[in-house]
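Just one protein chain is left out here, and the rest sit where they should.
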Amino acid sequence: MVEARPRLHAALAGAALLGALVLPAVLAAFGAEYYLSLAGRVLVYAIAATSLNLVLGYGGLVSFGHAAFFGLGAYVTGITIAEGQLSPLVHLALVLAVTGATALAIGAVALRTRGVYFIMITLAFAQMLFYLANSIKGYGGDEGLNLRARTALPFGLSLKDETTFYFVALAVLVALLVAMARFVPSRFGRAVVAMRDDVDRAEALGLATFRLQLVLFVAAGMLGGIAGLLHANQQGYVSPGLLHWTQSGTLMVMVILGGVGRLWGGVLGAAALLLLQEVVGAYTTHWEFVVGIVLLAVVLFARRGLAGLFDRGAAR
Amino acid sequence: MSGLFFLEQALNGLQFGLMLFLLAAGLTLVFGVMDMINLAHGSLYMVGAFVAAWLAPLTGSFWLAVGGSVLITAVFGMLLEASVLRTLYARDHLSQVLATFALILILNDGVKMVFGNDLPLSAPPALAGPVEIVPGLPYPSYRLLILGVGLALALLLYLLVARTRLGALVRAGAANRPMAEAMGVNIRALFTGVFGIGAGLCAVAGALLGPLLAVQVGMGENILILAFVVIVIGGIGSIRGALVGALLVGFVDTLGRTLLQQGLREFLAPQWASAAGPALSSMMVYVLMAAVLAFKPQGLFPARG
Partner (left out) sequence: MTPPLLAVRGLVKRFGGVVATDHVDLDVRGGEVHALIGPNGAGKTTLVAQLAGQLRSDAGQVAFEGTDITRLSAHRRARRGLVRSFQITRLFRSFTVREQLALAAMAVDGANLDPWRRASDVRAAQARADELLDALGLAGQAGLAIDALSHGERRALEVGLALASRPRLVLLDEPMAGLGPEESQRMEALIGRLRREASLLLIEHDVQAVFRLADRVSVLVNGAIVASDTPQAVRHDARVIDAYLGGAA
């Protein structure tokens, strides 16, 4: 791939990791622990947005229903906790199984379509799951479900503690980014990008496009589910709104904002959007208006997203 | 379950379907002719409702309010198109999604700032009472009016698209834009006009449904999704498809909610029926879409060959 300025990127990544590691301590030093929960939210959405970036940015599949996996992961976690089961292995296994199976079912149908039809089918399935979540009276229905406990951690640690949660989420994000960095130049990664560029040509050359895209879709769904698992643990609350199409839209906005098909796209986009909401929200209740203006400006003037700001005229 | 009840629900479905058509018509034209995904279309519907609700006490007349709203919303839509949306035609769908999503945020909050979170809008007092259209079935006369307006507009649109030069230009643009451009059609003006008409139609739907569904911020998001489902079912770029799709969705959605509940109660214990009912009925529309796409992947009446 034509990747510009790898050394600069590596340096920036290193600096970002270092910064992330010391952030809790820095915040504590300034008495700004409140922002730790914001940082935690950024991490969770960074994972969700990065999982969408896999399918949307690298795969070129405009999935407008990704919130479904995020929400499913959260709900599976919430319901399992409500039923008294707190084992992390059980939670992880269930989340992966449910989101994986759902993504397999949705993908098997949706990937037979193209363009706007693909968008609509993914949207439709997500909406169906939203309505389903809305109607399960036993687990909160449209009011949502409060979680009394969290996924259990070893060594007496608790995810109710903001700092612990932060580092767990950070570890997951770092693992995801490392895996993606390995994935992109791999055979699968290259095949995925080729399919994004021209899926018919890729198929004409011998790539089993349906199968490859389905695997990608399922992987992305499962990763979205893991983000949901973390979200449920951080908020202690799950609601059907997590599966609504506007939530899918928000995730897409994060990816597009951060840079579609760029390794850091999901992270930068999530950070930018959430920080923007936070900063603007501190000054005015009309933060939606301001955020909307900023987003519009980004679309009109910064075409490659935030990650693209670190290129300098390199071929994409 | 009586035949009268069924008739009443069918009329409700027809009425909802016709209003959906007004939204879908504009959306399908914009998508078909300009190849643009416009998520803010639902916001125009919201703007139309709010402007009508604002004008009603000012003018003292429901009809003046509706008419005024149509004009104002259409102009607003055209200004929006000429300033911001025009730059998006050449961009990829993702950029369009991002930009129009941003517009949703801006318009939601903008409306809140100007008008507040919600505004009351009532049907004209002359239409407050029911009419007995069939012995034993009193039907709200206001809803009958909506039916009438909806049918009239559907007919008008059909004539406009099928019989006028403007309509021919629009159909040509939807079918093959580069060709239409090459033949010297003033695409810019055409697009702005199409967008204005779409916005006006949204305003009609918003104003008419306002008394029934409540005029509030965010009312556009839910109906927008249905409008997209309609145009996918009907075929992108086709007015005829939008009408058929809208009627289908209107019926399935309305009848689905009521009939399904009833039907489920025959078979399941009450608590399951009341749990499964709403969930399944909301899903019906999407199942319908999946079913249509399974047989006709481009929708029922695709505009492009």
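Going in written order, the chains are labelled A and B, and every chain counts its residues from 1.
One rule holds for everything that comes next: contacts are C-beta pairs under 8 Å (C-beta built on N, C-alpha and C of every residue); 3 or more make two chains touch, one makes a residue touch a chain.
Note that the structure is a prediction, hence the values are computed from the model and not measured.
Although it is left out of the displayed model, the omitted chain contacts the following shown chains in the full complex: A. Within the whole complex, the absent chain has one touching residue among A:G189, A:G225 or A:G292, and that is A:G189. Although one chain is not drawn, the whole complex shows that of A:A208, A:V279 or A:A297 it is A:A208 that touches it. Contact between chain A and the unshown chain involves residues 1-2, 179, 182-183, 185-191, 193-194, 196-198, 200-209, 211-212, 215, 315-316.
We take it that only the chains that are shown with their structure count from here on.
As a whole-number value, the distance joining the C-alpha centres of chain A and chain B reads 32 Å. Against chain A, the residues of chain B that register as touching in their complex are 31, 37, 39, 84, 87-88, 91, 93-95, 97-99, 101-106, 108-110, 112-113, 221, 225, 228-229, 232, 236, 271, 275-276, 278-279, 282-283, 286-287, 289-290, 293, 297-298. Touching chain B in their complex are the following residues of chain A: 56, 62, 109, 113, 116-117, 119-121, 123-125, 127-128, 131-132, 134-137, 245-246, 249, 252-253, 256-257, 260, 286, 288-289, 291-293, 295-296, 298-300, 303.
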